[in-house]
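Moving on, here comes chain A:
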Amino acid sequence: MTPLLETRGPTPLLETRGLGRAFGALQAVAGVSLAVQPMELRAVIGPNGAGKTTLFHLISGLLAPTAGHVLFRGDDVTALAAPARCRRGISRTFQITSIFPELSVLENVRIAVQLKIGDNFRLLGGRAVLEASEQRARDSLRLLGLDDRADELASTLPHGDQRLLEIAMAAAQEPALLLLDEPTQGLSPEDTAATVAVIRQVARERKLTIILVEHDMDVVFDLADRISVLHFGQLIAEGTAAEIRANAEVQKAYLGGLD
Partner candidate 1 sequence: MRRRDFLKVAGGAAAGVSAPIYLRTAWAQGPIKIGMPAALSGSNAQYGIQARRAAELFARDIKAKGILGRPVEFIYEDTGGDPATAVRKAQKLVEKDGVKFLTGVVLSSEALAVSAKCPEWKVVFMSTINGAGALTAKAFHRYFFRVNTSGPMGARAVSLYLAESPMKRFFALGSDYAWGRDSVGSFTTQITAAKKEVVGTDFPPVGTKDFASYIAKIRQSRADGVYLALPGQDATIYLKQAHQFGLNREVKPIMEILELENMKAVGDAMVGAIGSSRYPFTVDTPKNRDFVKRFHDLHGIYPDMFDGETYEGLEWLAQVIGKAGTDDVEKVIDAWEDSSYEGLEGPFFMRKCDHQAVQPGFAVECVKDPKYPHPIPRILATYPGEKVTPKCRTEEFS
Partner candidate 2 sequence: MIPSRLSALAALVALAVVPWVLARHQLSLLTDLLIAGLFAMSLDLIMGYTGMVSFGHAAYFGLGAYASALVLLHFAQPVPVALLAGALLAGAVAVPVGWFSTRATGIYFAMLTLAFAQFLYTVAYKWRDLTGGSDGIAGVPKTPLFWGGPSLASSRAFYFLVAACVVLSLFVCRAVVRSPFGRALQAIRENERRFTSLGRDPRPFKLVVFVIAAVFAGLAGALFAPFRGFASPEVMFWVFSGQGLMMVIMGGIGTLVGPVLGAMLFILIQEVLSSYTEHWMIFTGVVFVLIVIFLPGGLVGTARRLGARG
């Protein structure tokens, strides 16, 4: 989008500068500055209530920040609403599964594609749009291993598959940046392992940049290139898995934050 900047060295795909959000007196996110490079897999961790989901809402545009900026591919997108950011290439999943329950699995993904590629106001006909988006949707389902359940209603899928479906929807949009909010939440150890494998595969095949919020430290240390740690809305540490493991402040935050 902004090739001019590339000459000055690697532009982060996503950058936040002093990002903050207050709910009344509560400062949910405060002064968070992050830079995520293309193709990076970044995990954001922190105790409950650290502001991780709020940070996701700020990056995806579902919430407007009360301070700071969000830059995507070097452009300031702070003023853009969620739909516009999505169209620029930021797709996401939700902590609490968010799908279209009474539509088929295929239609869930197909809609995600259709909304991305446009021509949504075609009131009659539109066969070409439907077919093109269906093709991409099937590819995405295959990638996530859901292709054999394409015709079932999304609400009838088991929880684990619903989590995967959400990733399939986001991935089908072929975003540059994928935000995954606790993708393994509520999953059995086996499903968790499978999901981790799938995420890795998606990232590789689709050449995605991923930011991941996750509670399960095994998953985080297994997947992430770099880890950012939030505590009471502030960024207290950032680094590789080994660096974070060794960080005293992080340990303190976790020990103090959890019971």
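In picking the candidates, the idea was that all candidates are chains of the complex that A comes from, given by their letters.
Assume a residue touches a chain if its C-beta (ideal position, glycine included) is under 8 Å from a C-beta of that chain, and two chains touch if they have at least 3 such contacts; residues count from 1.
Keep in mind that this is a model prediction, so the values were computed, not measured.
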Neighbour of chain A by the touch rule, complex-wide, chosen among 1 or 2: 2
Residue numbers on chain A that touch candidate 2, as the complex places them: 60, 62, 81-83, 86-87, 91-92, 94, 98-103, 107, 110-112, 114-116, 119-126, 129-130, 133, 169, 173
